[in-house]
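Note that this complex is displayed minus one protein chain, with the remaining chains in position.
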Amino acid sequence: MAKDELKTGYRLIGTRPDRPDGLDKVTGRARYGADITAPGMLHAAVVRSPHAHARIIKIDASKALALPGVKAVITRADFPTGLTGEDWNLQENTMAGDVALYDGHAVAAVAATTKLLAQDAALLIEVEYEILPHVTDVDAAMAPGAPAIRPGSADPSVPEGMHPNVIRYIDFGHGDLAAGFAAADLVREATYKTEATHQGYIEPHACLGQMGADGRGEMWVCTQGQWYIRRMSAAVLGIEAANLRVTPSEIGGGFGGKTTIFMEPLSLALSKKAGGRPVKLVMSRSEVFRATGPTASTSMDVKIGMKKDGTITAGQVYFRMQGGAFPGMSPISEALQCAFACYDVPALKHEAVEVLANRPKAAAYRAPGSPMAAFAVESMVDELCRELGLDPIATRLKNAARNGSKSSFGPSYNQIGLVESLEAARAHPNYAAPLGPNQGRGVASGFWMNHGGETSVSLAIGEDGTVGVMVGTPDVGGSRASLALMTAETLGIPYENVRVNIVETGALGVNEPTHGSRATFASGKAAVEAARQAIGEMCRRAAAEWGIDADAVEWKDGAAHPAGPNAGKFPPLTIAEIGASMGSTGGPISGHHESVPGGVGASFGAHVVDVEVDPETGRTTVLRYLVVQDAGRAIHPAYVEGQYQGGAVQGIGWALNEEYVYGTDGRLQNSIFLDYRVPVASDLPMIDTVIVEVPNPGHPYGVRGVGETGITPPLPAMASAIAAATGARLRSLPMSPPKVLAAIRAKGRG
Amino acid sequence: MVEVNLWSGLRRLTDGAQVVSVEGTTLREVLRNLAVTHPALEPTLKSGVSVSLNGVIETNLSTPISAGDEVYLIHRVKGG
Amino acid sequence: MTKIHVSATVNGDPVEYLADPRESLLDCLRDHLGLTGSKEGCGTGDCGACSVQLDGVLVCSCLVLGAEAQGKKIETVEGLSRGETLHPLQRKFIEHAALQCGFCTPGILVAAKALLEQNPDPNESEIRFWLAGNLCRCTGYDKIIRAVQDAAAEMRGAA
Partner (left out) sequence: MRYHTPKSFDEAAAIAAKADGKTRFLAGGTDVLVQLRAGMVTPDDLIDIKHIAGVSDIARTADGGWRIGVAVSGAELGRHAALCADWPGVIEGMNLVGSTQVQGRATLVGNLCNGSPAADSVPGLIAAGATVTVTGPKGSREVAVEAIPTGPGKTVLAAGEVISAVTLPARGTGGGDAYLRFIPRTEMDIAVVGAAVNLRVVGGRITEARVALGAVAPTVILVPEAAAAIIGTDLNDAALAALTAAAEAAAKPISDKRGTAAFRKEVVGVLARRAALIAFARAKGEAK
């Protein structure tokens, strides 16, 4: 697509129509995971390990099975053996084998005729454990003497001499590091830590599974990706993917946490054992916190050199990240890729290790790895700016990654909007707002690479010229609206004439989930291509009708027109007319596109926050908050703003109060929303937004994903604002009041 | 010859080389030849890598490539 | 366990159900009456997704026993609209894009309605504190607050 086609004079793109699923969602009609029922349905409950690390000696379900109405109990013995690699890990996490690896690890499950009966039966399943030593902290897990959680699981990349809990090592970099640090006027290094957080979607995981003795099954489930659920469930249960049909319900938030399986195969296994009766399984909130996929927790060393004029001469990071008792779940690659992505630095060295600990198997959470990396690097950049008396935005602009500059992780950047975002942040009135006593301002930038992924979209013209679009990416935040806008724009028809349907696994080719900020980018790109294909066919129908060459027909404003005077004089044939006659002109008209779209547009943003800190209690109040981010092109600006605001507030929560708190017994102590403190409405001001548009040449309408970057800058921006307000730099998240107060007191003494 | 930049995890499969030169006029040929010259890379290439061609993620294996193009194999990263 | 026969009024309609004494009103609404608009996000009164009005009082239906509803009037999200006419809050939530996943939306709509019944002109802070028990993880609350303000303004104009 040539750049000049990225025009701004769109009819629909950039407008803010009502979302197609709005009515269902404000009336309570929309059906989420737990809202689905089926005739003959049973209810399931899961028995979970109360220990962080324990050998399972014996499971006795006889008392449970003796209860009238209890239909099936399953343990790991009911699953196929012989799985390897990630399939084995998924199975192991679905149901513990010999050893329970974390507090909350499933060890048995039961299906019964009512929810209460299933819960009663679960309490009657007796599990005998031999408690093993455990470790939950990332640094402790790699220290000498820490219990080895899965000895022998380290991959060959790990340098010799490291603890067996260190299972992966990566490193990359460029330039002459020593020369870079030598050229700096100021070199600082420090260690930063972040605690694990949870996506905190309000809808607990829920599914309804049915599987017969023939291994054919169906599932209704709240998920970001029905094909992922299908593939993973089939692998865990040893059935063929095509025999499992997975239908996504509406989804009550995911943020990455619903891109994988946790308990879904249990419903199928229970159903099979209960003679094929459908089994509903809904997690409690406590189960969600204990046994789904929080983020990694981290410990990160950062060293940066800067000249007096703000030029960054060299940077070095060493990240340690634990993502639970399962390999591959700590986003070390992502974190390193993001660490210096906003900067053009002559010499960089990145290293990271993945570490096992007795915690649940981490899952993706909005820009996985990037917020932690930003906390470390952006905080250190701010520390240097403060020490050298430099403006944080000017310094970032001085070192900013630009079009064509070599990225910190290798490839050159194409068209990117970091500079534009920083400039918009600097120009915003929030950046000049006066600050009072105990108030401070923080700035940070953020990055996410974004993702294309396997994509398959179909589109069909109706008999009245309206259009149905089938997509495979569940709508987590308004993507039906953005996809309908792009489709209608392309076809030249009203927005209301397009209906976007999220379909089940039997209806399309494989789609990756709604993750990686890809739904509007990838499904959108495919929907546009599918629409163009349908336009081609409609032009051919018109050409045949008029007896001219298809090349002589052009499509505009929802109708086929003769392309210029030489093509002949015919009145336009509208999409409605073509649709009405298609049964007699060659049959149904549809468009289809499938690809793994390239041309992904990288995403950059800059945040500015003002806080006030109570010097006597350490409590932080957010006074104003600004999100600036490059959207490429905002298809439905209201939902783009929504992504910015939601991401920023999740980041604020991560910065201030959210954390997994483990006791010395390795049990999670705060598995309810009372104690896992996500931001509430009264904690926040309005979240100001600026949508920067540097169109992505890799998308027909210039879209770059907007979902993830917004969670990245708040962590360091909040830390820098608190430092500005108090003079105390916090290098450990969350910056909860006890820690802030202690830091203020330590500064007073020091 | 096309210079292919590898991410660090692949280096132990290429005897430490971070940049390897490979024959090929399309992305497909380059990846195929890479697996021939460095057989240890084959499983990783098969399981899926992202290719950055001149700063843009390229998924069309038939895309022509010539000497001087910037080619990076990068870890496939998805997101939340 | 002996179940308890309960007669109540839900969204103006007489209903009857048999409640296990351990079941919450939310369980009864969802599982016995098929009113799945009210959601369970936590089961501990911390998220507000199950908000309903019980004899006009805003409560978490997960913190009310089904048995306690005997003789009571219950209003849920399903009762907000009148026939085809949406409540102004419902319209404004759509117009302002005040929902993303929509899971917290029923509870927030019910809570906001209860607010406007007793305070037709709440300021931003009053709305934020009233809704502090309704968690939303998608929106950052900004557009929710604006939608409530706009609906309140429209309702004041209409009154």
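A, B and C are the chain letters, set down in written order, and residue numbers restart from 1 in every chain.
As a working rule, contacts are C-beta pairs under 8 Å (C-beta built on N, C-alpha and C of every residue); 3 or more make two chains touch, one makes a residue touch a chain.
Values in this document were obtained by computation on a predicted structure and should not be read as measured data.
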Where does the absent chain make contact, in terms of the chains shown? A, C
Just name the one of A:286, A:487, A:505 or A:629 that touches the chain not displayed here. A:286
I'm checking contacts with the chain that's been left out. Which of C:10, C:60, C:138 or C:155 qualifies? C:60
Could you list which residues of chain C touch the chain missing from the display? 1-2, 4, 21-22, 24, 43-46, 48, 51, 54, 57-60, 62-65, 67-68, 111, 114-115, 129-134
Considering the whole complex rather than only what is displayed, give the residues of chain A touching the chain that is not shown. 119, 123, 284, 286, 616-619, 656-657, 661, 669-670, 672-675, 677, 679-680, 682-683, 736-738, 741-742
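Simple rule for what comes next: only the chains that are shown with their structure count from here on.
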Of A-B and A-C, the pair joined by more C-beta contact pairs is A-C
Distance between the centres, which are taken as Cα means, of chain C and chain A, whole angstrom: 29
Junction residues of chain A - those touching two or more other chains: 199, 254-255
Within their complex, state which residues of chain C touch chain A. 20, 22-23, 27, 30-31, 35-44, 46-47, 49, 76-78, 80-81, 86, 90, 93-97, 99-106, 109, 124-125, 127-129, 131-145
What does chain B use to touch chain A in their complex? 5, 7-9, 12, 18, 52, 54-60, 70, 72, 74-75, 77-80
For chain A, which residues are in contact with chain C within the complex? 16, 18-19, 21-32, 34-35, 115-116, 199-204, 250-255, 282, 284-285, 476-478, 636, 638-639, 641-642, 645-650, 672-674, 678-682, 684, 686-687
